[in-house]
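For this depiction, one protein chain was excluded, whereas all remaining protein chains were kept in their positions.
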Amino acid sequence: MDAICEPNVHLVEEDGEMILNMGPHHPSTHGVLRMILSMDSEVIRCLSADLGYLHRGIEKIGESIPWQGFMPYTDRVDYLGAMFVNHGYAMAVERLLGVEVPPRAEYLRVVADELNRIASHIICIGSVTMDLGAYTPFLHGIREREKINDIIEEWCGARLTYNYMRIGGVSFDLTPGLKIKILEFLDGFEVFVQEFNNLISFNEIFIKRCAGVGTITPEDAVGYGLIGPNLRASGVDFDVRRDHPYGVYPELDFDVCVGRGIKGEVGDVYDRFWLRIEEMLQSVRLIRQAIERMPMGPIMGKVPKKIKPEKGASAHSRVEGARGDLFTYVMSNGTVNPHRIHIRTGSFNAFSIVEKLAPGMMIADLVALFASLDIIAPETDR
Amino acid sequence: MTAELLIFYFMAIMAVGGAVCVVLPPFGRNPLHAALALLVSFFFVAGIFVMLSAHLVAVLQILVYAGAVMVLFVFVVMLLNLKKDELKGARWTPWKVFGVGAGLVMFTKLALAVVVVTEGETPVNLAAEGFTGYGGIHDVGAALVTTYLLPFELTSILLLVAIIGAVLVARRQTGGAS
Partner (left out) sequence: MDLTFLLMTLLKIVLICFVFAMILGAILTWGERKLSAVVQDRIGPNRASILGVTALGLMHPIADMLKAFTKEDFVPAGANRFLFAMAPMLAMVPPLVVFAVVPFGPGPDFVIAPLDTGVLFIFAIGGMGIYGATLGGWSSNNSFALLGSLRAAAQMISYEVSMGLNLVGIFMIFGTVSLSNIVLGQGQLLWGWLPMWGIVVQPVAFILFMTASMAENKRAPFDLPEGESEILGYNLEYSSMRFALFFLSEFVEIVVIAAMAATLFFGGWQIPWVDPQGTAGGWITVGQVAAFVGKVVFLCWVQLIIRWTLPRFRYDQVMALGWKYLLPLSLLNIVATAVVLAML
């Protein structure tokens, strides 16, 4: 492995190498991403990451539509975690305008966020197992996610692109029947996690495939700008919900899970997998508390009909999304349209570290690593 | 001409034909096609063994040669993936001359043996004379570990040496890279 790997340069077949074009249409890239691999039979010598297949110019679109009108576009940034981008954008504009969000809306946001977090993490751990060849756990996960989709559909009318939050509050209140449904789901979900763990998490083959594979050191994790579960799995104790609190999170009781290397090393594929399972259980705790403590009251704050912040004003927000620290920046030019919107997401950085980790790995491990980083293709480009 | 003889000639022609196809075009041009032609040859040789009531040898012929040796050949050919122009430069080397010589010697010896054995003898139908186990696993096995014990064990040592040699070669290659 002393051959120097220079991504994007190393694209010709050198002695004994084979170029393998993985993607943009490959079952394990989970979307349209492309990796060009220089292979020494099963071992990867060099990997060049290639993206840009899903660039839709969402941030630019935002500059030509009114402030409220951008909300549905935020759904499309990250199709598995639409709630967080909703939340981040709403919060940024609220800070820009100085709007007060009613407490009930804040609690509703927590419930919606955490339900979405569970749904997103299920897909991530499911795709880890599926990419390792176990199809059954993935579909068990999909079954649980389907219940969340049903709940959110009944709640706000959409199953994937929720468009639930509004600048100054949320769009729909929680009906008493739905509240019972959520609690029932949570009871069943804990049973599901037990079953899932027995089926796959403690499976000897699965542990052998994951433990010690694709280890990211804390220094690398910080250096490459990893966020969220990927960062915490490497042993860096950072969670926006606790360290830069927003909404009503300071009033709720939850633990920040950190990778401990329970089967292999700290920051390996198994840690990232296990951390997401632990985080889902924390989300269950959060939802229970939020539903219990939710006060009555309005769900929308006082927001002017026509949002027209003063020229040059800017604000930002940080939300702990399913893929981590979701940073939203908005700037006004004094008209009804935003001057600039920027959303900083995690998948781009997560994808960039694959280039560093891949050399010397086997192609089967690359697939596991890729799935465990929870890279969502549209999120890399926006 | 009995049916048996017809079948024998068919098998013999296919076996020799397969062997010829290994080296001659159009099959000989492509290493993989040549390997498959050799495979066909193996199968028909096994068929001839069956006709000689050497069932065990026939099965071993397929098991070892067609099932293991040829697979490795195919494996190597696939890995090397030789281009056509790399194959054109076939020249006479001392080793090839030596190989052809050895082949000719072997052929003459075998032909002589066949002529000597069959001369003046009438074919015996062993099965009709009650040799039910002839060529079967029991008899061949017993012969291997009694009469022919020494050659059998020597062959084993030869194989062991080959295995150790292969491991050594593979080790040296990976050792040099790291």
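A and B are the chain letters, set down in written order, and residue numbers restart from 1 in every chain.
Please note the rule applied: a contact is a pair of C-beta atoms (placed from the backbone, for glycine too) under 8 Å apart; a residue touches a chain by one contact, two chains touch by 3 or more.
The structure displayed is predicted, hence computed values, not measured ones.
The omitted chain makes contact with just one of the residues A:130, A:182, A:240 or A:258: A:130.
The hidden chain makes contact, of the residues B:14, B:32 or B:48, with B:32. The chain not shown here is touched by just one of B:6, B:23 or B:63, and that residue is B:63.
Check B:137, B:154 or B:170 against the missing chain and you find that the one touching it is B:137. Chain A residues in contact with the hidden partner, per the touch definition given at the top, are 18-21, 26-28, 39, 41-42, 129-136, 139-140, 143, 199-200, 203, 205-206, 208-209, 362-365, 367. Touch with the hidden chain on the side of chain B covers residues 30, 32-33, 36, 39, 55-56, 59-60, 62-63, 66-68, 71-72, 74-75, 78-79, 136-137.
Just so it is clear, only the chains that are shown with their structure count from here on.
The mean-CA centres of chain A and chain B are about 61 angstrom from one another, to the nearest whole unit.
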